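Only one protein chain is missing; all other protein chains are in place.
Labels for the chains are A, B and C, by order of writing; each one numbers its residues from 1.
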């Protein structure tokens, strides 16, 4: 079960080290994009969005269809992102906003209902068979060789875009007028609405932004993931692990945790291939027991 | 650029089938024993997720057989009805669906369209409830080869992994002779993947002792991202790769591996590659992947097969390995039913199935046989070739003779004390 | 009974309890008053184990209890009611008191008979009578009047039959009429249970009418201690009290 030989071999071999490290970054960045949406929504609105995986799926499917029509990958990603964001706003307005004041269970229930409906809606619209989009022509090139390691340019593009977008949204929340208002509104909605600001619109926008991030991740990855209804589930679980380990509400924490998970996957598949999933959950347990607020979380859990 | 087929028609058919099943749920099925009421055959199969495409073709195959049977008058006017249910490819769901089919929907027996994972679960149910059953998909050898698993009233109309392993071993030994001695494997981490891979490597070693296994990676079934498995293989840098990934998993794996130029670097034997829908779904299909035959209209190259292919395509779907296997299974079941005169007693049906030989478009000699010794199918067309992205999809096909297969199979059974 | 010995509590640079030495003799009825931020509730929190003192000792019945966990201190015999009534909203008044009695009888983990057991039921009835809460006994705690909720909170503490009872502003948030009623009840309880009672209160009139001994805190330190007439005449107290309302330091809890 444990193959430390393979692991140490890899560390002494630059080709392997580069390839696996790049793998870690690639897996981590896509995860980060999804998880940053979860953590953004939780950090500001204090809602755990259990429906986040559904937006990942929506992004991927819409991108698939758009790509079929336009043949342009970038347009497809853009449309997928926007679609997920719009559905997110609608979901927030019609359902989530009604349970802000309710307990965790009610929020969970609403999200679950939404996931069920989305999965079946996708089945009705796109069918229950898997769909494959295929890598766009411009990325069908030989992989790059870096110090003997193999790195596909398409994945570099994914990782770079993911990082850039997530950092932009962090800046938006931390420093922009929008970010300041929405954070103030979440802390004290009455006070902010007294100032003549329409709080619900800000909340909906933020929620839509978070969902858009998930949709973008789905759209970006669509060329290499076969699309199926319910594809959001596994990414949801992983993004929860990231959120918890990084610290609920902390975007830098999510980045750190996503990379940690990416590297665990990349190197774990060499050293302990059968326990890669187990290792991720074990990390989650250790973090929750010894540092419930997460690596970079701000507020301590009791 | 547009991809994979859509077929509203077949899905609507499923709904109708499911609807009919539901009505009887409420009506409580035990009442419906009256003569003249149709005999119901329950069919769990995978209709959602990565491999739904295969489940749908299996459904079409089963329906082709049943429709023909009913059109020919059924059993003295008594019709046969298929009740098809989605098992989602999960063992627990397959077990649940099978029990529901038997107890809620009043199905008399099971035509199992589940992959290996679910098949072992279905197998438990039919063994436990003493239900006549035909497994039409699972290729895992131990299902019928291992006496511990055997039940006299359960049959398999699918390929058997060991047959493909012998055929593949013989074929791959030529690759080894040409210099490909360092092998790696990448197969799904569950019963079918593990046993099929180890059987293939076992026979490869028999035919080419110089072969060494230098690396293995085991993605989970329906895993979304194979990057870590792919880079793992890159690091191992073998001469050749064996994989028994299948369906949508195989498609996703190939799409992702192509980004790393994986297939430029070594030979690949992907036993489940040779189904047309899979080949068509892979966007960056590299040439020259070695594959077993799955379903091919020219293997065997006979008119009956050509006709069957044409007939099948009228459903709007492309025939697959699952399709011919389920069709064949349904034929056995229906023949048995005809013999018993509609009696669905599990032992009578089993007696009518065991050892039977039927005419078949897929047999090497125009027939296939349900081997008496272990209730599994033999004499179907089997062999290996190389895939190409356009018709005819499989070239350089090298069939394997059945006497060779049976010899090695017997040895293998002895080694594993299955005899 | 209860003796605070050079008690100090610091939060960073802020000294919330500044070398407080106080004595509460057995059976006494004392009040602690002081402006906002004087450290009254902080003092209570240290006695009940919510906060650990930075230095000093809390002697209870001759034993140093500082640093013990709240549950342990409660079991030793120090009960407490809270500034904001801390109750069990989904239980009826009767049930809530019975659970407290059950906790006191060490039957809270009992699985072998239905709740409440007979002896708990009897003690609960006595308690209801003592509190005068029979009319609302079957109402949900979350739905009774604010005053009743405050009284129930006191009742919960009382159910433990404490030797020392700490009441944090028992009359807070009530109308003038109610406040006097509440204090009467408190005094009645004190007499009938023969315990040591300490309460925090803002309303000086109430304090002067009720308490035997009054301790005045300011900036965490004891400004004065004594009987009502002594405190009333103390010019320091008057000055501190009147100048207090603009104080910016907030109570810690």
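Keep this in mind: contacts are C-beta pairs under 8 Å (C-beta built on N, C-alpha and C of every residue); 3 or more make two chains touch, one makes a residue touch a chain.
Heads up, the rule we're going with is that contacts and distances are computed from a predicted model.
Novice: Assuming one chain is omitted from the figure, identify its UniProt name from "Multisubunit sodium/proton antiporter, MrpG subunit (TC 2.A.63.1)", "Heterodisulfide reductase subunit D", "Autoinducer 2 import system permease protein LsrD" or "Amino acid/amide ABC transporter membrane protein 2, HAAT family".
Specialist: Checked against "Multisubunit sodium/proton antiporter, MrpG subunit (TC 2.A.63.1)", "Heterodisulfide reductase subunit D", "Autoinducer 2 import system permease protein LsrD" or "Amino acid/amide ABC transporter membrane protein 2, HAAT family": the hidden chain maps to "Amino acid/amide ABC transporter membrane protein 2, HAAT family".
Novice: In the intact complex, which of the presented chains make contact with the chain not displayed?
Specialist: Within the full complex, the chain left out of view touches A, B, C.
Novice: Of the residues listed, A:121, A:167 or A:296, which one is in contact with the missing chain?
Specialist: Answering carefully, the residue with contact to the hidden chain is A:121.
Novice: Among B:82, B:121 or B:134, which residue is in touch with the absent chain?
Specialist: Per the contact definition at the top, the residue touching the missing chain is B:121.
Novice: Among A:15, A:82 or A:99, choose the residue that contacts the chain missing from this document, as touch is defined above.
Specialist: Final answer for the missing-chain contact: A:99.
Novice: For chain C, which positions touch the chain that isn't shown here?
Specialist: 48, 70-71, 74-75, 80, 82, 86-92, 95, 98-100, 102-104, 107-118, 120-121, 138, 140, 142-143, 156-157, 159-160
Novice: Considering the whole complex, not just the chains shown, which residues of chain B touch the missing one?
Specialist: 14-15, 18-19, 21-23, 25-26, 28-30, 47, 86, 90-93, 95-96, 99, 102-104, 106, 117, 120-121, 123-125, 127-128, 148-149, 189-191, 220-221
Novice: So that we can see where the missing chain sits, which residues of chain A does it touch?
Specialist: Answer for chain A: residues 1, 46, 48, 95, 98-99, 101-106, 108-110, 112-117, 119-121, 123-124, 187, 237, 240-241, 244, 248, 274-275, 277-278, 281-282, 284-285, 288-289, 292, 301-302 touch the chain left out.
We take it that only the chains that are shown with their structure count from here on.
Novice: For the protein chains shown, what form does their contact graph take: line, ring, star, complete or other?
Specialist: other
Novice: Considering only mean CA positions as chain centres, point out the chain farthest from chain C.
Specialist: B
Novice: Any idea which chain sits dead centre by C-alpha averages?
Specialist: Most central by this criterion: A.
Novice: So the centre of each chain is just the mean of its C-alpha atoms; given that, what is the distance between chain A and chain B in Å?
Specialist: Chain centres of chain A and chain B, defined by C-alpha means, are spaced 36 Å apart.
Novice: How far is the middle of chain A from the middle of chain C, if each middle is the mean of its Cα atoms, in Å?
Specialist: Their C-alpha centroids are separated by 50 Å.
Novice: Taking the mean of the CA coordinates per chain, how far is chain B from chain C in Å?
Specialist: Between these chains, centre-to-centre, one finds 76 Å.
Novice: Quick check on chain B: which residues sit in contact with 2+ other chains?
Specialist: Answer for chain B, listing residues that touch two or more other chains: there are none.
Novice: Give every residue of chain B touching chain A within the complex, in rising order.
Specialist: For chain B paired with chain A, touching residues are 1-7, 11, 47-53, 56, 86, 189, 217-218, 224-225, 227-229, 231-232, 234-235, 247-249, 251-252, 255-256, 258-261, 281-284.
Novice: Taking the complex as given, what residues does chain A use to touch chain B?
Specialist: Its residues touching chain B are 10, 13, 15-16, 19-20, 23, 26-27, 67-68, 71, 123, 127-135, 139-140, 142-143, 150, 152, 154-155, 223-226, 228-231, 234-235, 265-266, 268-270, 273-274, 276.
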